[in-house]
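Of the protein chains in this complex, one is absent; all others appear in place.
The first chain written gets the first letter, and so on, giving A and B; residue counts start at 1 in each chain.
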Amino acid sequence: MATQHSRSAARLMMAPAVILLLGWMLVPLAMTLLFSFKKYLPLRGGDLGWVGFDNYVRFVTSSAFWPSILTTLIIVGGVLIITVVFGVLLAILLNQPMWGQGIVRILVIAPFFVMPTVSALVWKNMFMDPVNGLFAHLWKLFGAVPVEWLSQASMTSIIIIVSWQWLPFATLILLTAIQSLDSEQLEAAEMDGAPPLARFGFITLPHLGRALTIVILIQTIFLLAIFAEIFVTTGGAFGTRTLSYLIFQRVLESQNIGLGSAGGIYAVILANIIAVFLMRIVGKNLD
Amino acid sequence: MARTVTTQRKSINTLAAWSVGLLIFFPILWTILTSFKSEATAIADPPVFLAFDWTMENYSAVFERSNYMRFLWNSVVIAGGSTLLGIIIAVPAAWSMAFVPSKRTKDILLWMLSTKMLPAVGVLYPIYLIFIKLGLLDTKVGLTIVLMLINLPIIVWMLYTYFREIPGEILEAARMDGATLREEIFYVLTPMAIPGIASTVLLNVILAWNEAFWTLNLTAAKAAPLTAFIASYSSPEGLFYAKLSAASTMAIAPILILGWFSQKQLVSGLTFGAVK
Partner (left out) sequence: MNRKTALIAVSSIAFAAASGAFAETLTIATVNNGDMIRMQGYTDDFTAKTGHEVEWVTLEENVLRQRVTTDITTKGGAFDIMTIGMYETPIWGANGWLVSLDDLSAEYDADDILPAMRGGLSHDGTMYAAPFYGESSMIMYRTDLVEAAGMSMPDAPTWDEVAALARAMTDKDNDIYGICLRGKAGWGENMAFLTATSNAFGARWFDENWNAQFDQPAWKETLSFYIDLMNDAGPPGASTNGFNENLSLFQQGKCGMWIDATVAASFVTNPDDSTVADKVGFALAPDNGLGPRGNWLWAWALGIPAGTQNEAAAKQFVEWATSKDYIELVAAKEGWANVPPGARSSLYENPNYADVPFAKMTLESILSADPNNPTVDPVPYVGVQFAAIPEFAGIASQVGQEFSAALAGQQTVDEALAKAQALTMEEMEAAGY
């Protein structure tokens, strides 16, 4: 159906979005690239000249670099696993007949509306605080010593907080997908005596493949960029320094724009590696 | 043909789902409850759940200290404006991707998404300098544009998946009847895609409302939205749980209410093409 005419019209219509995003990507990227080859210390007079690849070498040889990559991957991976597993379970549960389904659904999706800063503050102070937090009270109720969440279980804490924010999103998408599942197929399988686990494994799960891909893709994009949750809770201490937090420390705390910019370029490379990786999986599943 | 469900099974489902739902919702509920306590009650040991003297003192303290309405208005303008602007730019792009696909459509789509992976802190300095040059610092216009650009990939993608579900024959029929491209998009396609556009709008208002890096770093007083409002209540001196809770409730309430009222659209529309 596509004529030559509609092709050029199509290109024209895509142009604003593409050009804007290209500009949004290229202009800051070019400036970051420029800074990354300079000794740029605002507090010491600003631009102190070209230094070649010094910043790149320094950033990657810093003892904080590899741990930060690992931390990033653990947080992204941990949150993905939790949200996907519990998202599937929750979606199946919510799809069952029950009273007050609408209200339950509202309760479940609510965390998605809470801004990250607020949820981090609430979790940190009102739940995970080892003296006044609710968890501490709960632990004491059972005679246990309260856990010092943000220091002793720092990564777990951050993964819990972020998962809480993203579980609704996964649940919502998976729920819509489950609802579109042909119930007669499931019933037929049930008649044939297939046990629930087999019905789940052979019918429900394959049907969810596409939805799972999308959940993973979108969440990865957002999770790679998480910042507020770490800034508010641990400030990067106790092994929770992600790559973006490390860049933050270089740029804003150390005021070393050159070094931070080199870190930014590494982050772009990491993002692209993950993007290519995702495209491989998504490409198959997205058609 | 629907299965007949025993009351017993339905009861078990209900119990399980409500327990899980309340558990997930509990942090929000607790924040709202705490916002009505006095500071001393907020940290009482053991914690009190409902049996306390309900007070509005935290809300009046927050109102007295901060110009809440201005923060709220800025949030509304920025979140709404960036979403609207994004939709206007994304509809034509999504149309052409859905109906005139080429070999590179999927690549372009994924490339757009990958622009979201740039770490914001890494480009804060460049963006800040550009904003100074263009005089956009602490303006709603500047923030609207930035948030639009951040969310544009998501908007394009969501719209693309909805448009693809619309059968091409209908458009062709319209074309046969002599509809121009513009008419085709605005009078045929858009009305059919309203549910999809509605959920796109909702999702993006939520994302823009909750964006906390640029909204904090590119504003001072005039354009500061609710994320900046919250930053003035996190860890002040002295006891602060109750006031923090009040401020938090005020920051999330508008979007929570909007979300609840429109959850049907959000639930039915938030598929990203996950359902064929």
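Here, contacts are C-beta pairs under 8 Å (C-beta built on N, C-alpha and C of every residue); 3 or more make two chains touch, one makes a residue touch a chain.
A quick note: this is a predicted structure, and the numbers were derived from the prediction, not measured.
When the missing chain is restored to the complex, the residue among A:G23, A:G102, A:G209 or A:G239 that touches it is A:G239.
Against the chain not displayed here, subunit A makes contact via residues 39, 41-45, 58, 62-64, 129-132, 136, 145-146, 148, 150-152, 231, 234-239, 241, 249-250, 252-256, 259.
Seen from subunit B, the chain kept out of the figure touches residues 39, 43, 45, 65-66, 124-125, 128-129, 131-132, 137-138, 216-217, 220-222, 224, 228, 231-240.
Here is the rule we go by: only the chains that are shown with their structure count from here on.
We define each chain's centre as the mean of its Cα atoms; on that basis subunit A and subunit B are separated by 16 Å. Subunit B contributes residues 1-3, 5, 9-10, 13-14, 16-18, 20-22, 24-25, 27-28, 30-31, 34, 43, 45-47, 89-90, 92-93, 95-97, 99-102, 106, 108, 110, 112-127, 129-130, 149, 152-154, 156, 168, 172, 181, 206, 209-210, 212-213, 226-227, 230-231, 234, 241, 244-245, 248, 251-252, 255-256, 259-260, 263, 266-268, 270-276 to its touches with subunit A in the complex. Residues 1-2, 6-7, 9-11, 13-14, 16-18, 20-21, 24-25, 27-29, 31-32, 35, 90, 93-94, 96-119, 121-123, 125-127, 132, 134, 137, 141, 164, 167-168, 172-173, 175-177, 180, 183-184, 187, 210-211, 214, 217-218, 221-222, 224-225, 227-228, 232, 243-245, 247-248, 251-252, 257, 260-261, 263-265, 267-268, 271-272, 274-275, 278-279, 282-283, 286 of subunit A are the ones that touch subunit B when the two sit in their complex.
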